[in-house]
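With one protein chain withheld, the remaining protein chains of the complex are depicted in position.
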Amino acid sequence: MVYQDGFDVPTRGRGSTDIGGQVQALVAASRVGTGICNIFLQHTSASLMLCENADPEVRRDLEAFMARLAPDGDPLFRHVAEGPDDMPAHVRSVLTGSSLVVPVSGGRLALGSWQGIYLWEHRTVAHHRRVLVTVIG
Amino acid sequence: MVYQDGFDVPTRGRGSTDIGGQVQALVAASRVGTGICNIFLQHTSASLMLCENADPEVRRDLEAFMARLAPDGDPLFRHVAEGPDDMPAHVRSVLTGSSLVVPVSGGRLALGSWQGIYLWEHRTVAHHRRVLVTVIG
Partner (left out) sequence: MVYQDGFDVPTRGRGSTDIGGQVQALVAASRVGTGICNIFLQHTSASLMLCENADPEVRRDLEAFMARLAPDGDPLFRHVAEGPDDMPAHVRSVLTGSSLVVPVSGGRLALGSWQGIYLWEHRTVAHHRRVLVTVIG
């Protein structure tokens, strides 16, 4: 059984958005009981992550960590035509990934109690991001 | 054909544990000859990695690298209620990932000669970690 659908996520610029509910709705629509779910982001300056879902400070700290690791305007970078946050966004995307696979059990995403699925926008300006979900089981 | 099962990994605190044998046993039980195997860790302060399997110094060096990149007690972090190693553990988990897909060929994981599958505990204290394996083919 193969099911595929997608949705758009409007972002407000840099920061992470919980997309677990939207993915779960597509898993339910798929009617797959046991299998896997691929979540795929069709962009290279944002990413998807599994992250602690209880304390928002965790995602704030991840932003701070990334801002130190790949600072905007870093003189190391030559790809600067789209602005000082563009190349850092690509770096963050490559380090954290834009495709996730989560198992499906009992018709639901088999996440741990403290795991959430987040779309992480790395550009400073608002974007529309496309997420494609494929469920197989 | 879809097969799903899991196992627990007791860790002794920070460090990596070879789980390739346990995953391979489930692949064999699945009776899938050709397909894919998803290995999923239901936690956000540990991760899964494909890593060189011959010289243990490689994993020791990876620990040293991570300890420098995201040091315990880093004043950058605000999420500190669970201790100085908690937020660094989330950072390491996001950077290295908690879901892997490995192809299955001839009823076995199609790893390269030097590839092993490791559960990487990032907290300093011992934990029990849950791994879910789904084989499709």
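Going in written order, the chains are labelled A and B, and every chain counts its residues from 1.
Here is the rule we go by: a contact is a pair of C-beta atoms (placed from the backbone, for glycine too) under 8 Å apart; a residue touches a chain by one contact, two chains touch by 3 or more.
Not measured: the values here are computed from a predicted model.
**Q** Any idea which of A:Ala25, A:Ala54 or A:Leu76 touches the chain not displayed?
**A** A:Leu76
**Q** Touching the absent chain in the whole complex: find that residue among B:Gln4, B:Gln24, B:Gln42 or B:Thr96.
**A** Within the whole complex, the residue contacting the unshown chain is B:Thr96.
**Q** To test your reading of the contact rule: which positions on chain B touch the chain that is missing from view?
**A** Contacting residues on chain B, toward the hidden partner: 34-36, 49-52, 55, 57-58, 60-62, 64-65, 68-69, 95-97, 100-105, 110-115, 136-137.
**Q** Which parts of chain A are in contact with the chain that was left out?
**A** Output for chain A: 2, 4, 38, 40-45, 69-70, 76-79, 81, 87, 90-91, 93-95, 97-99, 101, 130, 132, 134, 136.
Quick note on the criterion: only the chains that are shown with their structure count from here on.
**Q** Report the inter-centroid distance (CA atoms only) between chain A and chain B in whole Å.
**A** 20
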